[in-house]
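Of the protein chains in this complex, all but one are displayed in their positions.
Letters A, B and C name the chains as they come in the text, with residue numbers starting at 1 for each one.
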Amino acid sequence: MKQQLTIDPLDAHSLTQLAMDKANDIGVPMCIAVVDASCNLLSFVRMDGGKHHSANVAMDKAYTAASAKRRTVEIGPLAQPNGPLFGIFTQQGGRFCIVGGGVPLWQDGQCVGGIGISSGTVDQDIAVAEYAVEQWTQMQHTSQCA
Amino acid sequence: MKQQLTIDPLDAHSLTQLAMDKANDIGVPMCIAVVDASCNLLSFVRMDGGKHHSANVAMDKAYTAASAKRRTVEIGPLAQPNGPLFGIFTQQGGRFCIVGGGVPLWQDGQCVGGIGISSGTVDQDIAVAEYAVEQWTQMQHTSQCA
Amino acid sequence: MKQQLTIDPLDAHSLTQLAMDKANDIGVPMCIAVVDASCNLLSFVRMDGGKHHSANVAMDKAYTAASAKRRTVEIGPLAQPNGPLFGIFTQQGGRFCIVGGGVPLWQDGQCVGGIGISSGTVDQDIAVAEYAVEQWTQMQHTSQCA
Partner (left out) sequence: MKQQLTIDPLDAHSLTQLAMDKANDIGVPMCIAVVDASCNLLSFVRMDGGKHHSANVAMDKAYTAASAKRRTVEIGPLAQPNGPLFGIFTQQGGRFCIVGGGVPLWQDGQCVGGIGISSGTVDQDIAVAEYAVEQWTQMQHTSQCA
């Protein structure tokens, strides 16, 4: 038996709020997915105007980031033609997503979940995901130090 | 944040051994799958003579038991025509399995994983799964009391 | 290491010819699939006029019969509402087929493959499958005694 540290619904709520703040800030409605340490979906929100197919893309970005324990934008280059991971994108019935916008969540050196953003340009998706994770990580740090 | 209690590879190994003991005892080669608290596969064994399709059936029984947190044989009656869960069996691409032989694992009131057995009759599958879980649960109890 | 007895392409050819003979005899063009002991497809023929969807149905009947090591028509009753295998038909992405017309092939007490027939009524499918297996089994017996 072992204990697995993972984000919980409150964390998912915070992360989603932060992502929505940033999405509103840049004026792009987003699809926002959060998975826990087991890579299972904790929450999903499609903001008004978020693209339909982006629902699954956001979920797959979050899944991939939490499972691979790295940003999806870092996996992309390895999965280009002639790269060592070329072809990996068909795995899990095509759910393995190598497009930027998926970011893993860390605490105490453990991967505790992931967030996936989709509906904007890839740069916009990444900006929203990174903002949410950065702010959430800071909140974690602050609450631990208090 | 929260801590999720889950079985680990050693538990999966013990459960598999116990299931193989019982399968050998009744003379029926089995497919044996174990998933952790997150419903992700920890281990799988197809004993010599285990049926090919039973590999997936065993994995899906384990997955369903851990996710639904109940024996698959208890879900079956609810999924009959006119029952409240009729049709549930097509979920997850058909992986949601309502046939007996999937049993969840509990500790301290939490579901910490699941085991799925397939290749015999449903009654044989159930007998092997229940034996493994019963013995493993007793081992857990003993080691905690020691 | 072990040796697995299995039908080979010549057997598949014989079985297909026998099935086509019977199909022509009753005037119903059929889809005819043969799998080996590993449940992998050895041959497939769609006779002129065979239904399009029956291609997959025939392959799935052959697969199921060889893997479950029994006639699909015998599995059907167990998979009815309130039966022990109700719900099994969604397994393998829905490939597990409980409709009559799949028949396993036996030799020396081992399951060595399967045949699946589809495109007629279920009774016609079964008649063609049974004829092919019966004649082929007799041929095997004769050649072994010769």
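Rule of thumb we're sticking to: a residue touches a chain if its C-beta (ideal position, glycine included) is under 8 Å from a C-beta of that chain, and two chains touch if they have at least 3 such contacts.
Since this is a predicted model, take the numbers as computed values, not measurements.
Enquirer: In the whole complex, not just what's shown, which of C:Asp11, C:Asp60 or C:Glu130 touches the removed chain?
Expert: Answer from the full complex: C:Asp11 touches the omitted chain.
Enquirer: Of the residues B:Gln4, B:Ser38, B:Gln107 or B:Gln140, which one touches the chain left out of the display?
Expert: Residue touching the absent chain, from the options given: B:Ser38.
Enquirer: Footprint of the hidden chain on chain C, which residues?
Expert: Considering the whole complex, chain C reaches the absent chain at 1-8, 11, 36-40, 93, 107, 112, 140.
Enquirer: Of the residues in chain A, which ones touch the absent chain?
Expert: Residues touching the hidden chain, for chain A, are 2, 38-39, 63-64, 66-69, 81-82, 84-88, 90-94, 96.
Enquirer: Counting contacts across the full complex, list the positions on chain B that touch the omitted chain.
Expert: Interface residues of chain B facing the absent chain: 8-9, 12, 38, 40-48, 52, 55.
FYI, only the chains that are shown with their structure count from here on.
Enquirer: Counting one step per pair of touching chains, how far is chain C from chain A at the shortest?
Expert: Tracing touching chains, the least step count from chain A to chain C comes to 2.
Enquirer: Taking each chain's centre as the mean of its C-alpha atoms, which one lies nearest the mean of all protein C-alpha atoms here?
Expert: Centroid comparison flags B as closest.
Enquirer: At the place where copies chain A and chain B touch, is the share of residue numbers found on both sides over half (same) or under half (different)?
Expert: Same: most residue numbers at the chain A-chain B interface appear in both copies.
Enquirer: Where the centre means the average of the CA atoms, what chain is farthest from chain C?
Expert: Measuring from the centre of chain C, the most distant chain centre belongs to A.
Enquirer: What whole-Å value do you get for the distance between chain A and chain C if each is reduced to the mean of its CA atoms?
Expert: About 47 Å separates the centre of chain A from that of chain C.
Enquirer: What positions in chain B touch 2 or more of the other chains?
Expert: Only 93 qualify.
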